[in-house]
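Attaching a single structure in structure tokens format; questions to follow.
A protein chain is absent from this complex, but the other protein chains hold their places.
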Amino acid sequence: MEKSLSWREFIITRLIQASGYSAILFVALIFFFLLREGLPTLSEVDASSLLNFRWYPIESYFGILPLITGSLVVTLGAALIAVPFGIGTAVYISEIAPRWMREILKPLVELLGGLPSVVLGFLGILVLSPFLRVFLDLPTGLTAFTGSLLLGGIAVPTVVSVAEDALDSVPRAYREGAWALGATKWQTIWRVTLPAAKSGVLTAVMLGVGRAIGETMTVMMVTGNAPVLATSLGSLFSPVRTMTATIAAEMGEVANGSTHYHVLFFIGMVLFIISLVVNVIASSVVFRAKKRAERILS
Amino acid sequence: MMTKFLSRNRHTVQRLGFSVITLVAVFTVLPIIGTVIYILVKGGSAISWEFLSGFPHDGMRAGGILPAIIGTLYLTLGTAVFSVPLGIAAAIYLSEYARDNQVTRLIRLAIINLAGIPSVVYGLFGLGLFVLFLQFGTSILAASLTLSIMTLPVIISTSEEALRAVPQSFRTVSISLGATRWQTISRIILKEALPGILTGVILGLERAAGETAPILFTGAAFFLPRLPHSAFDATMALPYHLFVISTQVPEMPIQIQYGTALVLLVFVLTMNVIATVIRSRARARRQW
Partner (left out) sequence: MVDKIIIENLSLQYSDGTESLRGVSMEIRQNAVTVLFGPAGGGKSTLLRCLNRLNDLTEVKASSGRILIDGENILDPKTDVIALRRKVGMVFARPVTLPMSIRENIIYGLELMGEKRKSKLDEAVERSLKLSAIWDEIKDRLDEPAIALSGGQQQRVCLARVLALQPEIVLLDEPTSGLDPISTGKVEAALLELKKEYTVILVPHSVQQAARTADHAAFFLTGELIEYGDGKTLFTNPKQKKTEDYVMGRFG
């Protein structure tokens, strides 16, 4: 009996270990398949037309610049909304709100994170964009700005939860030290707590931006889907098209193995690399902050 | 500097600052509540037994949304079948077995990256690997597998947190009584971490249930006049259906659109509320 027990133990341990390692396998597999289907682009479309500002696949114009600028404009707008609102809410929850308020706010913000993006896109079409069209006197309400507003909302929960964690992990002694020196709570927040949580707050912003770049359904539904090169701030109020929306909108209609198909995978590869870079940097910031905290506390 | 620091009006500054921050928080939260209430109100009138149990007809402009509801159920269950055991096992590895070395750090980095990959890129990956390379076709199976990998990071990180919260002394005592590592995990640690794990699983599946982009090219069907017969069939799904009827079908009755949004929202919110309730009840009952 003991023998069979040790065999069972051995097999279970191996299975658990394999599951742990599977995360690495999946990232590798995703990257491999993006490369496999995306890299042929480089031999089928030459670099100069790829970096062109005309995206019109039916006539074999595969310039991805308008898609990249489209993503940038929408994401930038989203960040301008998500950063102040996200950090402000995090400061409110962690430093100002009474306990009962915190218990209500945290699940509510989590709830926003759980709202399907397609529902937000749906309301964007029916409610937000008609309102903006009238309110801002635009020819159409389906603009980059509409996308930014909704994407900002989608990024807020990420920013709030990471920033709130960072503020929460600032040792209480820091605050008490500042109060003992006669600083008000407000001065303490600005001059002690926020600076001490700087790296965590920065991580929050990065992860929020990462979330915004990758968002698909909402932007596809509300940004008007016009692959026009964004050149100025004015583009914020005209229709654009992002990288994610392009993949989502066109992949269904292309023939497998065609150039168009390869280019869409190529765009996916670019998105993958962007999120890889954002997350590696964000996590290294977290690691460094953690190490410093350990050094201070020990 | 000192005078500025201690100046009289600093309390006025504080009052002003607090008001601004509070306003910011209010403006963040109000739209969330507003969105939910708005959809509940606008969609409420569309809900009827026919709507929930009927098939769509007249080019989806009439009838019910049963195939989309059932499809989302299938996809959520299919996702659970793959991601729950794998995610919990990976969490057990990280919390109970892994040593602090390079490989473990690489695993953690991989999990962080999985969490950050755009959902539409998961869709591309699923198309490349499951639909085409493994020839599962556009099917519930391919879509569930794609959604599973996407949900893994949520399940792993919340489950690991729950496992780590179980006091170390339980492990030491159990081992000292002659238990193997796995006996300790299966008889004590998992049981104690269960509410936390369950919360993580539900939150992960909630995300899968609401996602559209990963299933666009892996398993979602525009319109099916019947329910799927097997895991190799494509299926309708609530989020994709909402996308279709709000953008692809002209002259779509607004009632049906709001009704569909409401059903999807209730589906997802129910999971969210269940997860929150499990978590807070477990916290209240916990004895360690």
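Just so it is clear, A and B label the chains in written order, and each chain counts residues from 1 on its own.
In this text, contacts are C-beta pairs under 8 Å (C-beta built on N, C-alpha and C of every residue); 3 or more make two chains touch, one makes a residue touch a chain.
Since this is a predicted model, take the numbers as computed values, not measurements.
**Q** Which is it among B:103, B:134 or B:175 that touches the chain not included here?
**A** Here the residue in touch with the unshown chain is B:175.
**Q** Any idea which of B:11, B:57, B:105 or B:191 touches the chain not displayed?
**A** Within the whole complex, the residue contacting the unshown chain is B:191.
**Q** Using the touch definition up top, pick the residue from B:104, B:183, B:255 or B:276 that touches the left-out chain.
**A** The single option touching the absent chain is B:183.
**Q** Which chain B residues would touch the chain omitted from the figure, given the whole complex?
**A** These residues touch the chain not displayed: 167, 169-180, 183, 187-188, 191-192, 287-288.
The rule we apply is simple: only the chains that are shown with their structure count from here on.
**Q** Quick one: report the Å distance separating chain A from chain B, using the average Cα coordinate of each chain.
**A** 16
**Q** Considering only the defined contacts, which chain A positions touch chain B in the complex?
**A** Residue list for chain A touching chain B: 5-6, 8-9, 12-13, 15-17, 19-24, 26-27, 29-30, 33-34, 36-37, 84-86, 88-89, 91-93, 96-97, 105, 107-112, 114-123, 125-127, 153, 156, 160, 182-187, 189-190, 207, 210-211, 213-217, 221, 244, 247-248, 251-252, 256, 264-265, 268, 271-272, 275-276, 278-280, 282-283.
**Q** Given the complex with chain A, which residues does chain B contribute to the contact?
**A** Within the complex, chain B contacts chain A at residues 5-6, 10-11, 13-14, 17-18, 20-22, 24-25, 27-29, 31-33, 35-36, 38-39, 85-86, 89-90, 92-94, 96-98, 103, 106-125, 127-129, 132-133, 149, 152-153, 156, 180-182, 203, 206-207, 209-213, 216-217, 239-240, 242-243, 246-247, 254, 257, 261, 264-265, 268-269, 271-272, 276.
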